[in-house]
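A protein chain is absent from this complex, but the other protein chains hold their places.
Note that the chains take the letters A, B and C in the order they are written out, and that residue 1 is the start of every chain.
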């Protein structure tokens, strides 16, 4: 039992604070013989790295990962893999205000109330910086998935920024990497750019919706009834900083449908595998993958650190006004995209191993 | 590691199939000295019991719980509590169709693909019948919470049935028990009755949204970063049959707000505890409870078992048409209300114990 | 985290008290498709059943196991298996003495000090009756092992009763079932019979050593460094009532050997598998099985319930004398033999699944 660990068999424990010497992920349970090196993991970290556009925090972190254990001659050994990322841009500044005043919408007050002590520098453990460790672990998970089940593709993108949602008829996966928003709708990317620019200049921020899709995931992953694939995905995404809602397939909108509308009818495909008339279920039935695309969506709340003055209290209970200066993201959802992908990768790998452990290779055939 | 277990220290393992001899919950980690008897637990089971109105399945189950262990002379002993519920209405019928054909929207096909064997009678383990075990465990959790922290109140209700959402200005908690829908809006309850009657008669079904609120939960519960209170609540709710989305506080709508709109400003209350100008956060900051109301919402998809014929395949891969007869719920969301309450109770108790374990009674004071 | 659960993937949770309505094991993670029925499990329970000779407690329990879940048409489904055993011989008697006085050598005083409440009837949860649940789970584990790796044989026997140890030169596996002591040395069995008869008549008891050997276990089981096979076996055996020591291979005697004496040299066998010149290691190197026999030994202390008067105190702190009447075992080690076998089976199955989960079928070949 560790509340800083995630996963059943592919077990990721992250550690470290925003302004400590380093952060990292201790990853246990990775299959042996997976080809991996720092460069492979680095590419995913680079996607999450701050300071890549004016729409994310201007903190400059190299985010260089080092593999300290569990890899030998370019392959995993089955031993714990330590992924360490040094913190290099802990800008020395005056923390006296943040040490005393609780920033609204932040973990400042609850960490204090819970623990009676907190590393307030840059949010400490509650900083989104922790998600770099997840991305590193997710990189390893991707490599292991590829070794086990060729052809799995995990893709995250934003579908909404504040009041502006993408138009699904313009969805183009090729566009996702062409803009700083991981936006599959080129036209909407332009709208977001203007919108976020305005918010940023006014010292405001806004929420977003991120969608993560996994293709090529085999049927049969997920273990009823508390290790369901959707249960673990929900936990994975909700554990990301600032996430307030998680949806599988139709998500909350499923409440508005009738049974007739929501039915995914089943047919036999040409390759002898079942196919479905639709994917309202998001690729999961009874907590187990169907072989369709896994579709997960989550809402990220607007960054709480804004330049507008707000009312708060101090540790000693005095009323106070606070303006959070610093290098913050106008839309923290942007950097949540690679994090969501990483969590998806970790969950898929974990369930590949879990399924193999309990069931092995044999399972029910159709036809 | 058991995928049929839930919770860190208050650990609930459910077992049993819809049409086996019994179902139950093995509950470990309950504090000793908690006053409990079968009657106390029974009251919550009675809320979930099928057949109480024409809007839920007409299956007749006594749902009588027996405590087989862990309780002595009316108090828990700290030993595992076995809560057993016999299945009494496993109506003998012909299962040959369901044994061969996969019902769309059900776990039939995925259980088969994963395990190569499934107890198809009434859905087996994937039946909503499993949730009775959760409700029993939740009853025990409520008793333990009351022993630890007086004044916690957990209340669930429906806020939406299909296209009809409650009007929050008419919200009246006293109405919740006055209609078969746990609806806090008396006027909407009448609308739902008509709406569901129509759907039921046409052999259709519809989704719903359930909201569960906990009052009186102390600040400081929840453990970053993968045992966050919202993470565990999301997992708890997503693990309930047919749930496709989970929200905390503003939920998915948080994506549409600006940082300014979403800010819950902090003030000092008259009792020396912090108060907040609003509760967009749903009572959780940084994964830790603030002391405000915990607000969780989840969407339940429409019952997949409908009387409309749909296309499917058989185990041998043949195309087939299926009509699911039987005693099903036109809106399974109704019976999910006490289940959501039970999961909330389990999560709260679990985190009370977890907090006490790591931190004890002392924590950061304000003022 | 449940302290009444054992195992990583084959997860056994036992529940129930000596004089409650029933005891049982909730077993999660069993592979699907394992042929099993109550008769198969019953045979192992019958080995442990009390009252089979004058050397074990005269309590009469049918110890009839019922499978309440997880099995369908004679095969496991991969769902939790509930194994329930009703208590039928909870002889009504006067518990007032045991309720007030703490029996020396028993859990009475520590359960009271820890929990402030205890089910004192027959020792409640701390009774050796709990081990029947383990034996039932072990029966299921044996069936699953047989389905995964044909040819594994698990055999337990006693090697010492008090001052009398078997002579290994007379070791005859065929004798084990021929005497009430699971003794592989027929001559020693006769000695034990006289010795125990004397102790029983004088109201005394004595300790014993049990050895459990598993043949046919493949190389590669066990996961460094805290899930080592020897670590899990040590925990498994030490968790059995009254066990005070656990040894692997040479055990404590390894301390007396030189490196030269203790070396198990390695050769290539005719079947292309490594063979060893000896098995000081007990079949485990670096926490991983070598393919040799697994050899585990544990010491069971003498039954604390004896007819000799001893000094103790009452709940209110008064000095008192106690004589424990009742139906007790003069040598509780006898009934620990099938329990040790069951724990061995659970550990082996657990590690078969764990290995398959992380590594799959492929591993390092020699030659």
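Rule of thumb we're sticking to: contacts are C-beta pairs under 8 Å (C-beta built on N, C-alpha and C of every residue); 3 or more make two chains touch, one makes a residue touch a chain.
As the structure is a prediction and not an experimental result, all values here were calculated from the model.
Colleague: Would you indicate which residue among C:27, C:65, C:98 or C:299 is in contact with the undisplayed chain?
Modeller: Touching the chain that is not displayed is residue C:299.
Colleague: Decide which residue listed in C:246, C:294 or C:344 touches the omitted chain of the complex.
Modeller: Answering carefully, the residue with contact to the hidden chain is C:246.
Colleague: Of the residues listed, C:35, C:173 or C:257, which one is in contact with the missing chain?
Modeller: Candidates C:35, C:173 or C:257; residue touching the omitted chain: C:257.
Colleague: Quick one: which of A:3, A:131, A:159 or A:239 touches the chain that's been left out?
Modeller: Final answer for the missing-chain contact: A:3.
Colleague: Of the residues in chain A, which ones touch the absent chain?
Modeller: Against the left-out chain, chain A lists 1-5, 8-9, 11, 13-17, 20-24, 26, 28-29, 32-33, 66, 68-70, 72, 75-82, 114-119, 124-125.
Colleague: In the complete complex, the non-displayed chain touches which residues of chain C?
Modeller: 1, 3-6, 8-9, 14, 102, 104-118, 125-126, 130, 160-163, 199, 204-209, 219-228, 230-235, 237-239, 243-268, 272, 274, 277, 280-282, 284-291, 299-306, 308, 310-313, 315-319, 333, 354-355, 359, 362-367
Colleague: What is the set of chain B residues that contact the non-displayed chain in the whole complex?
Modeller: Contacting residues on chain B, toward the hidden partner: 1, 9, 29-33, 78-79, 224, 353-354, 356-362.
Heads up, the rule we're going with is that only the chains that are shown with their structure count from here on.
Colleague: When the C-alpha atoms of chain A and chain C are each averaged to a single point, how far apart are the two points in Å?
Modeller: Here the centre of chain C sits 45 Å away from the centre of chain A.
Colleague: CA centre of chain A versus CA centre of chain B: separation in Å?
Modeller: 25
Colleague: Measuring centre to centre with CA averages, how many angstrom lie between chain B and chain C?
Modeller: 39
Colleague: Multi-chain contacts in chain B: which residues touch at least two other chains?
Modeller: Answer for chain B, listing residues that touch two or more other chains: 1, 3-5, 8-9, 14, 114-118, 125.
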